[in-house]
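Left out: one protein chain. Kept in place: all the others.
We just call them A and B in the order they show up, numbering each chain from 1.
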Amino acid sequence: MRETLRTRMGWLHAWTGFVGGLVMVCVFVTGSLSVFDTEITRWMQPEVRVAPGTPLTPAALDVAARMIHEGETHGIPAFLALPSPRSPTLKVLHYDGREFTGPQLDPQTGVIIPARQTAGGEFFFRFHYTLCMQGPAGILAVDIPAIGLLVAIGSGLVIHIRALLPDIVLLRLSATRLRAWLDAHLLTGVLFLPFMVMITYTGVLVHVDRLLPAIPVTSLWSQGRPVSRSTAIRPPHVAPSPVFQPLPPLAPLLAAARAPLGGREAGFILFSPDHLSIFASDASGPFLTRDHADFHLPDGALLATAATSGSIARSVQLLHGLHYARFAATGLRWLYLVSGLCATAVIASGLVLFGMKRRRDRGHTVAFRIGEGLTMTTLVGLPASLCALLWASRLLPATLPGRDGTEITVFFTVWGLCALHALTCAVTGRGLRAWRTQLAMSAVLAGGLLPLDGLTAPAALHAAPAIHAAVDGMGLGAASLALYVLSHLRDRAA
Amino acid sequence: MTFPVALAACLAAFLCHALLHGRRYRLPTPPPGLRPVAYLLRMAAPLGALAGAVANHGVTGALLWFAAASLAGLGAGLLLATRQY
Partner (left out) sequence: MDARRRPAVPAWNRPGSLVLACLLSYGVAHLVVMDIARLPGPATGEATALGQIMALALLPVLIVLGFGAHARHVGLFVVGGCGLAAALVGAVLS
């Protein structure tokens, strides 16, 4: 085989796209859903029926302040997430080693809402950037395939550069199946190229310290060395437990913080033994700042204001803000979701093309069949497992201890079973049958969300109709897509 | 209003682009008088929409424009593809 730039780039595009794509489909699907993580959490907690825009009262803030002070004296530091148009409740949150958790209060009365424990939309967010793996390994497991995706995009551009502009809206559905898939891949790939590059680049940039730390390479390895025996047996230094000052009324402090924060709404409050910090809301602009006003405890006098200046810091904040999209109004959020799903379609069509191009020559090999099984696990198994998570959030008993963990177990169990089924069928030469079975299962799980919602939480449907209509409608959309693909596969089999 | 305007402008630009590459897209060749108009529309409509979006909404406007351009391209592609049937 003669090596030309085009063949070499084709090989690079195919393999980095396939290997990275298997992970990136998972990252893009869950990332797209994370744009509406708060709304998904509300769908998964039908007990929370506080209307958006319910005013926050000083009484509710005082109840929250008492809970936080009590927690601090018991060694559980917590912070206060203030109500917002997307999440109308007051949340007293602490980190349990895996996620932020805690009670939700009615913003008007301060009464604890007896909401079920759930993995919530937070799970999609956490899975999106760590694949639910602990420590830096999870972040690197996402970041390295993301770099692979950027390499695939670059090599794809080199291959397609001549036809990039003339063929920008070319789609030949009536051509051969391979040609039609390739056109669909190119059409969505080129049109959503700016979004894909922006979201992948800014996503890796969020945790770039893990990938490109500003320390010599040699010290990277020395950091991970096991602790020597002499240091291991040394008793740990025990710091004296700090004395937490009583908290003043929070409502006047929130009003006082407005001016130093430049008129921006407050997002959350952090508490220290001798001061508290009121942070600007992430929704207040495209720059994801951590600007805050500090108040002395217990008298509540303004101590200082921390606001980031400097062009580089502002640029970083903008790049982070573009990725998180917390500033975006509902309309722009929907565009993020649609763009994210289209980007997923680009990668998914690439995975399908990878298999189609190799099926004739290598379809009989075990390696090819494992690749097909993995593709199936990613493209069909993942959406089915995500739907299973939503089913679990409604069907598990509301008072079950460790309920959120059980939901996650259900998700991974279903995904694992899908993987086992896909790989077994693919390796034994029954790949098409496995595609059909899993597509049918996905259609049932996704399409069943609407009746499930209506039967298990009819009151919540009336309290937040837009959220429930959106989630159930997305389920119906996914089910329709699965049925459409299934009907095409049946035609092919016939 | 920014998004629908950008969507319409980009859709018009993509359709003009297809018209200018008639053979590729299996479209009739436009009359000579129409070609300069199509060239102008292809360039001016999206750029005008971008300028308007950024001037009115800053970063959000730019994001809206990119999303509109992508979706308009997808719409144009599907429209031209279904025309063949």
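Keep this in mind: contacts are C-beta pairs under 8 Å (C-beta built on N, C-alpha and C of every residue); 3 or more make two chains touch, one makes a residue touch a chain.
From a predicted model like this one, the values you see are computed outputs, not experimental measurements.
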Visible chains that the absent chain touches, using the contact criterion stated earlier: A
Which of A:Ile147, A:Leu270, A:Ala283 or A:Leu461 contacts the chain that the document leaves out: A:Ile147
Given A:Met67, A:Leu250 or A:Leu319, the one touching the chain that is not displayed: A:Leu319
Candidate in contact with the missing chain, chosen from A:Thr130, A:Ser155 or A:Thr188: A:Ser155
Where the missing chain touches chain A, by residue: 1-5, 8-9, 11-12, 15, 147, 150-151, 153-155, 158, 201, 204-205, 208-209, 211-214, 216-217, 310, 312-313, 315-316, 319
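In the analysis below, only the chains that are shown with their structure count from here on.
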Centroid spacing, where centroids are CA-atom means, of chain A and chain B in whole angstrom: 32
Touching residues on chain A, where the partner in the complex is chain B: 166-174, 187-188, 190-192, 194-195, 286, 318, 322, 327-329, 331-332, 335-336, 338-339, 342
Footprint of chain A on chain B - complex, ascending: 3, 14, 17-18, 21, 24-25, 58-60, 63-64, 66-67, 69-71, 73-74, 76-78, 80-82, 84-85
